[in-house]
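What you see is part of a larger complex, with each chain still in position.
Chains: A and B, in written order; residue numbering restarts at 1 for each.
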Amino acid sequence: MTILNHPDKTAILLIHCPDQKGILAAVTDFINVNKGNILYLDQHVDRKANVFFMRVEWSLEQFSIPKEKIEDYFNTLYALKFQMSFRLYFGDYKPKMAIFVSKMSHCLFDLLAHYSSDDWNVEIPCILSNHEDLAPLVEQFGIPFHYIPITKENKDAQEVREIELLDSYGVDFIVMARYMQIISDEFVAHYPNKVINIHHSTLPAFVGAKPYHAAYERGVKIIGATSHYVTADLDAGPIIEQDIIRISHKDSVEALIHRGQEIEKIVLSRAVEKHLQRKILVYQNRTVVFS
Amino acid sequence: MTILNHPDKTAILLIHCPDQKGILAAVTDFINVNKGNILYLDQHVDRKANVFFMRVEWSLEQFSIPKEKIEDYFNTLYALKFQMSFRLYFGDYKPKMAIFVSKMSHCLFDLLAHYSSDDWNVEIPCILSNHEDLAPLVEQFGIPFHYIPITKENKDAQEVREIELLDSYGVDFIVMARYMQIISDEFVAHYPNKVINIHHSTLPAFVGAKPYHAAYERGVKIIGATSHYVTADLDAGPIIEQDIIRISHKDSVEALIHRGQEIEKIVLSRAVEKHLQRKILVYQNRTVVFS
């Protein structure tokens, strides 16, 4: 079972443009008159920014426009007219997801579980790491593992190598499954809204190197995790998903870390799932997550 | 029904002291040999700080030490020996809770609901406000309402007046039910761990005057509320209770505020309930919340 849960021959359009009358009617009309059968449609208007957002998914079974010409036709006939930004995806394409890891396996494991049980319409062509620890686990799953150690001195060069490697695999997007390295702005610029990260979150937020220790000292009652797209501004990119778990004064710092990992893996997998379903549209620094 | 859910003739001891062998045995022995029947007992040892915490509640029905002498006996026989800090409460005493409000009624209403339906073992002798807006609501419930406007100029004098007023009512603790004034360190010093506040929390935390606007701009997926004891360091006092509510990109700033109020009132009422049940022990800047 795939969560996408529809026949392969589908198309998905993600659109945003300045709001004005008639957009929705125009887009649905485009699909209808060309004999596409709309499967899902969700739209949202940001009244503050006056921006229209839309996701529509339709069957290509009887669609009269050839698959390879849809983008061109839609662009010419509608996108220009309504000043749209849009992306077109096809259901029969299996996105290629690279995973970056360091030493911790909890998030990687949950991704591999979904991958391995065919929950998700995804291919994992390679896993990269700045440490060798997880190589045996990755190799168990028959996925190429690339060990790319990072030092201050070699960082720029290694990132170039990483990009070449990812390109050679035709990677579509990257998941940082607790990859404990800051990536450069140049690297980020290669993958706009295509690098998904996970980090712990606490209420209140604690800055510094030991957030769980700070959370413990303050006696917080919940800890959370936030998954977001990576932007140049570290950990401040558009949020995809968040959730929390309750803790108590009985939880030691180690227990907080353990509980934090439990919620991290759940939140990251949900974010990846939404991304694979093409349900996320980024506008400025916010996401619209279609349901 | 009261949530305390036990006969009135009970005593509650809250204790903390340096951890060492034999404390628990000594305290339970004190109660047992004097024919007290232990109803609830919860203890916790902070291994990092090496501090022992304990809450014990017992029936005084057949207790052989007269009520008014328990504190003295316990102090002499045990507290000095184990370097304990302790507090003794009696179940037949109804704590006097003052409420401070400004203009918003959501938290006040929830407190009055619990009060009015006799959920809680509490008396509300007075409600103070820096605005007159909620006077009619408060008077409906037959509770004295004191309008004490605050300006930069009169603040010190008004706080003195407030303390006099609270003293005249014999107030035991104060709940800030969205009281939109910063109280002075002097005021706080009069009520150590006796002023309960509620404030919104977001992940990540946004500083500044308009947190909900910032949360909206960032597209957060959950918003929360934190209830804590007020200390000199504003909004950084020991946390009593926290919880969150899920939101989405469809929620406007106004909707965020509305949802925030929903979770604020729930979290504040839970914190007040724990305080009334004598289940909270503050140590350094953390709470131990006994279950």
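FYI, contacts are C-beta pairs under 8 Å (C-beta built on N, C-alpha and C of every residue); 3 or more make two chains touch, one makes a residue touch a chain.
All values derive from a computational prediction rather than experimental measurement.
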Copy count for the complete homomeric assembly [2 present here]: 4
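By our rule, only the chains that are shown with their structure count from here on.
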For chain A placed onto chain B, the superposition rotation in degrees, Cα atoms, nearest 5: 180
Chain A and chain B, separation of their C-alpha mean positions in angstrom: 42
Residues of chain A touching chain B in the complex: 44, 46-48, 201-205, 217-222, 224, 226, 235-236, 238-244, 248-250, 252-253, 284-289, 291
